[in-house]
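Omission of a single protein chain aside, the complex is shown with its protein chains in their original locations.
Chain IDs A, B and C follow the sequence of writing; residue 1 opens each chain.
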Amino acid sequence: MEYILKNGTVYDPTNNIDGEKKDVMFKDGKIVDNVSSNAKELDVTDKIVMAAGVDPHSHIAGPKLVVGRLYRPEDSRKGIVPKTDVTRAETGFSIPSCPATGYRYSRMGYGTVIEAAMPPLEAKHTHEEIVAIPNIDIAALPLFGNNWFVLEYAKENNIDDLAALISKWLRLTRGYGVKIVNPGGSEAWGWGMNVHGVDDPVPYWDVTSREVIHALAEANEKLGLPHSIHLHPNDLGHPGNYETTVESMDIVKDVAKNSPVRNQTVHMTHIQYHSYAGTNWRDFESGAEDVAKFINNNDYVTCDVGQITLDETTTMTADAPMEFDLHQLNGLKWANKDIELETAAGIVPFIYSGRNSVHSVQWAIGLEMFMMVENPWQIMLTTDSPNAGPFIRYPRVISWLMSNKRRLEMIENGEVHKAVGRKSVIATLDREYDFNEIATISRAAPAKAYGFEDKGHLGVGARADIAVYDINPNTIDPSNDYEAIERAFGNAALTVKDGQILVKDGQVVSTKESQTIWTNVKGLEEKEAVLMEKIMPVFDKYYTVKYENYPVFDNYVPNPIEVNVQAGK
Amino acid sequence: MTYVDKPAVPNVVKYDEPMAIKRDKLKVILNTGSDIYQGACKKRGSTLKDEYRHVSGTAYMDPRDMARLDVKNWDTALVKTDWGEVVVFTAHSRDAPHEGQIFICKGPWANVVVSPDTYCCCDPTYKGVDATIEKTDEEPLLMADLMAKVYMKYDKDAEKSINHLTDKRINVGITKPEE
Amino acid sequence: MAYEEPIRDYDRIVENCTCAFCGCNCDDLTYLVKNEHVVGVRHACRLGASKIMEDMDQRLLVPLIRNEAGELVETDWDTALDKAAELIANSVRPVFYGWSETSIETMKQGIKLGEYVGAVLDNQATICHGPSLQAVQNSGYPVNTLGEVKNRADMIVYTGSNAMNSHPRHLARYAAFPRGYFRKKGRFDRTIVTMDPRYTDTAKMSDIWVGFNPNGDYEFYTALRAVLRGKKLKEDKVSGIPRETIEELAEAMKTTEYGCLFFGLGLTHSLAKQRNIDAGIRLIQDLNKYSKWNLIPMRGHFNVNGFNIFMSFEMGFPYGVDFSRGYPRYMNGETNTIDLLTREEVDVFMVIAADPGAHFPGGANRHLANIPVIQIDIHWGPSTELADVVLPGSFVGVEVAGTSYRMDGVPIYMKKAIDKPETCRDDEWIVRELYERVQKIKGEKIASK
Partner (left out) sequence: MKNITFNQKKTSTIALEFDELIPDEVYTWEKSDFDKYMVPIGNSRFPLSDYFDVEVEGSAESPAEVIMTLNGDLGRVKYIGSKMTDGHIVANSSVDLHCGAEMSGGSITINGNAESYVGREMTGGELEITGNVKEFCGASYIGDWRGMTGGIITVHGNAGKQLGECLTGGQIHVKGNCDILAGIHMSKGFIQIDGNVPRSPGGQMLNGDILINGTLAMFLEGFDQEEIVSNPTVSGKQFNGKYIKFTGDIIRNGKGSLWLNAEKNRHLL
């Protein structure tokens, strides 16, 4: 089937197209530069055309999501939408059910989402959920930062074995890249402890976060994976943690990049939670400036923000000790999930409120990061969904970014606490994003960071993942019409995925099966075999599943997009 | 060792309870649940067989209670609750002592006497049900016979009103008993 | 007990099979197969072995329909499926109950059918760990995988659970006996506590037995938590347990390095129901201020957790999901099987891989005598005595492969070891067939209007 999107205003930062009136054509699921006269014409005059969104960090599938859904029926009840002829019933607000997740991303014009934390032991579960989510392509990042084997090899600085381990485990779990969460901290949580800072040794293992991050970054580059290490550093949400964050980024400065498809060697995730100054919650204030300065001076770093949206949400992270602290703070129901030899996770409902000074300053810190990081290719739009807010709030965040007026209004109207004025400088930052920058932070930059060469742009040969928003960029003033911006980005006029029209005027009109993106590293088969001989005795003794039953089998990944990587090339 | 005739139970020759007064009927607390014999027999699928009757249709009792009631291992007794009555075997409980409590493994026999009241928590009250137990000469029924007798689904001549279960309707909104 | 000769007469062995009995999902079983029959099972407990080496005498092999005389007679698949589909298509308040002894793949078909016709989908949690899930929803869910227990735990508490009888390998493979990374001496490195009104087989092999009164669970946990907070108890005995014992126990739980609490139906079935577990969960949360503690519910069937997980990710609610209004509803006491049956609301009841005849109270089963019952199962059981249409399924984990979730949420792909009997069908196929046939009947209905 051939289509032509006529007369849209195209924003495609990857191909340096900044608001040109231009037709976009696609055929058989790919963007092409011409179509036959049979092509179906869709008029998008005075509308914005972008590549479909790419979410670089979101929690949408996996064991901790399911614990969240299972133990928060009061949240599931919030987003109920009855089934239609096309769609199944939807439930959930902060942790939507799988079908709802797919439909809601489609309605926002998104096409690809990264599930940011997959415990290898329960990878099958994550993939089952990915299959249950319609409409979007999903890549999952397995957790490596607290894996016993990783801790051991990092301590020995045994990069060869570590690289072979990553290569093997990506195949075993059908994962995409290396995720590190609170390195050492989640293992310490096995004894109810945590680590603080990058030089605090992990109990028993006697390895530091610094060693783990550096070793994994080196192994990652040795393999030349399409994504860099994806780092959630230590001390999340602690006042004064910006120093740890800056140190963590500094650790990998000597690691040489070994991949042409991306620019960074470390991706710092939900940086908002890691940019706090002060020493306790009383004198807590923004530390965004130092973090942003480091990022501006070092182009090997990219980050996503994790913007607070001031909603009642569900926090969930593999940083389990942090979640327990959070539970002690707010007293709401605490769920925890420790996974043998690998990782841990915690979940706590959380009510972010503009009336609370801390939450308001957190809100300001996220926006400060957006304002202070100069290069939009280094910063990406996320809410660390659902931690800082559900992903359905992206349009609202976009409206904040595009409207200084709206931000000041929120501060002046008391929609956020007055502490924002004292403890952050957001009121003094009058930068406003334009549509090109929005297209960068929500599609082009994430696609680049993940090495997706056929996503996040509209060049010939790219996948026909396209979003059309009903905004006339020539007449709209986003600063004033922030509500229109939010509405338009929340209800795509058209969402096209692989050439199939999924959404029309904010309504899901058709659905398709999701695809799973994973990295298959080749060339290390022999080293892997040698490594496995070393690992097997430990595996047999301390895991509670048999190795034969451990991998994710092909039937869990019915629609794979296999990214083949030749190790070290 | 997958098939068994009967569960292995302690065989106490003499119930030495000088203070025990012989009674025809004992008031007890009924607990139900599973044990390994019942589980193995049920899940193997041998529910039509005599084995199932012994592993599931047996009231495990404290030996002192057995002495009071004058029953021995594999005698039979009638258990009655507000919800129904059923004939089961009696046997010496491996978990004794638990005077005043009897334990019947889950299964069609226990079902007749447990309370279906969920108190809005979805789960019937399988444990801690007030019951009485008395000696009887009747034999416990085999599973199929019991199902036919209790539920009378395909018994055209049966009048449902003389259902073996008591007529007590529950959860109908108007039957909260006066305290 | 008599000595039994080891089995030497078999054609082939199949290794690393997963046990399809309890929530332990032991995945290290070896099946000895002869003539496409499992004649021996290595590593399994008595329960697992007896289920896997099933009783072929009672195996359901062909579809059956109840005739006028009230007898089940053999029929062909088309007739049986059409009959079942017709019953479902014309029902107003259908309940599809079971699912815990079949695969996630079957549930996927089931939810399609349930959502399409507006049924209530419920599983065995409704009669076992439903209150646990409600307590989880009230208080939280601090869990771990069983390997954490094996590698770290030095104190293990079983409460309201007789693991030796209902999860026989739990102690051996995961909790008490195995040598873990940080517990090299296995059982000698651990303290085992059993809390149960009866001196059960599990209590007999524990270091400490706490025999509180029946229905006294809630008071006991409250007292334990009060002591943890430094309160001096007023009463000499709480729930039959002396004050000093409670104080000692609290101290021991506080000073342990890594503890895990396993709780079973003893808590969910007694008087305060979900509040017993509620108190238990809060106890674990309190203990984490001093030490590391987690809990795991002792799930009974091998995939009962799987259904709860599956429904949660598909529809946001774990069990008792009512699709009657076109969107899912979850309300305890309203959308659960037992309540619907005792209220006599159900008009068609489909039971798949479950046995209400054996497990539902008579007060609920009585309604099954009034309405049509469709059964999908592998053995002739008590429910067959109440069934009107019987569809013989196949044995997940032995005859068909499928996904299941262990009690701690670890997914396991259960492999196929032998072929199913020729005349049986996969559960997945049966439910998909039903869905397609119901769709056809409903489509015709709409078209005729």
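Note that in this section a residue touches a chain if its C-beta (ideal position, glycine included) is under 8 Å from a C-beta of that chain, and two chains touch if they have at least 3 such contacts.
Bear in mind the structure is a predicted one, so any value in this text is a computation, not a measurement.
Undergrad: In the intact complex, which of the depicted chains does the undisplayed chain touch?
TA: Result for the missing chain's touching partners among shown chains: A, B, C.
Undergrad: Given the contact definition stated above, which residue among C:14, C:208, C:271 or C:441 touches the chain not shown here?
TA: Within the whole complex, the residue contacting the unshown chain is C:271.
Undergrad: Pick from C:233, C:252, C:418 or C:441: which residue touches the chain that isn't shown?
TA: Answering carefully, the residue with contact to the hidden chain is C:233.
Undergrad: Using the touch definition from the top, which of C:45, C:195, C:223 or C:321 touches the missing chain?
TA: C:223
Undergrad: For the chain that's not shown, point to the residue among A:332, A:509 or A:532 touching it.
TA: A:332
Undergrad: In the whole complex, not just what's shown, which of C:61, C:252, C:331 or C:418 touches the removed chain?
TA: C:331
Undergrad: Under the stated touch rule, tell me which residues of chain B contact the chain that is not displayed.
TA: Where chain B meets the chain not shown: residues 119-121, 172-174, 176, 178-179.
Undergrad: Considering the entire assembly, which residues of chain C contact the chain that has been omitted?
TA: Listed in rising order, the touching residues are 91-94, 117-119, 134, 137-138, 218-219, 222-223, 225-226, 228-229, 231, 233-235, 238, 271-272, 275, 278-279, 282, 286, 323-325, 330-334, 343-345, 347.
Undergrad: In the complete complex, which positions of chain A touch the hidden chain?
TA: 71-74, 77, 332-333
Simple rule for what comes next: only the chains that are shown with their structure count from here on.
Undergrad: Answer with line, ring, star, complete or other to describe the graph linking chains that touch.
TA: line
Undergrad: Hey, how far is the Cα centre of chain A from the one of chain C, in Å?
TA: 35
Undergrad: In whole angstrom, what separates the CA-based centres of chain A and chain B?
TA: 57
Undergrad: Spell out the part of chain C that touches chain A in their complex, as residue ranges.
TA: 15-16, 18, 27-28, 104, 115, 133, 136-148, 150-152, 173-174, 179-182, 257-258, 285, 288-289, 291-292, 294, 308-310, 312-318, 323, 325-328, 330, 403, 405, 409-413, 415
Undergrad: Could you please specify the touching residues of chain C with respect to chain B in the complex?
TA: Its residues touching chain B are 1-2, 4, 21, 46-47, 49-51, 53-55, 57-59, 66, 70-71, 126-128, 130-131, 134, 162, 164-166, 168, 197-201, 203, 214-215, 265-266, 268-271, 273-274, 300, 320, 332-333, 336, 338-339, 341-343, 355, 357-366, 368-369, 378-382, 385-386.
Undergrad: What residues on chain A touch chain C, complex-wise?
TA: So the residues of chain A touching chain C come out as 61, 63, 65-67, 69-77, 80-83, 88-92, 95-100, 121-122, 124-125, 128-129, 132, 189-192, 204, 324, 327-328, 333-341, 347, 541-546, 548-549, 553, 555-556.
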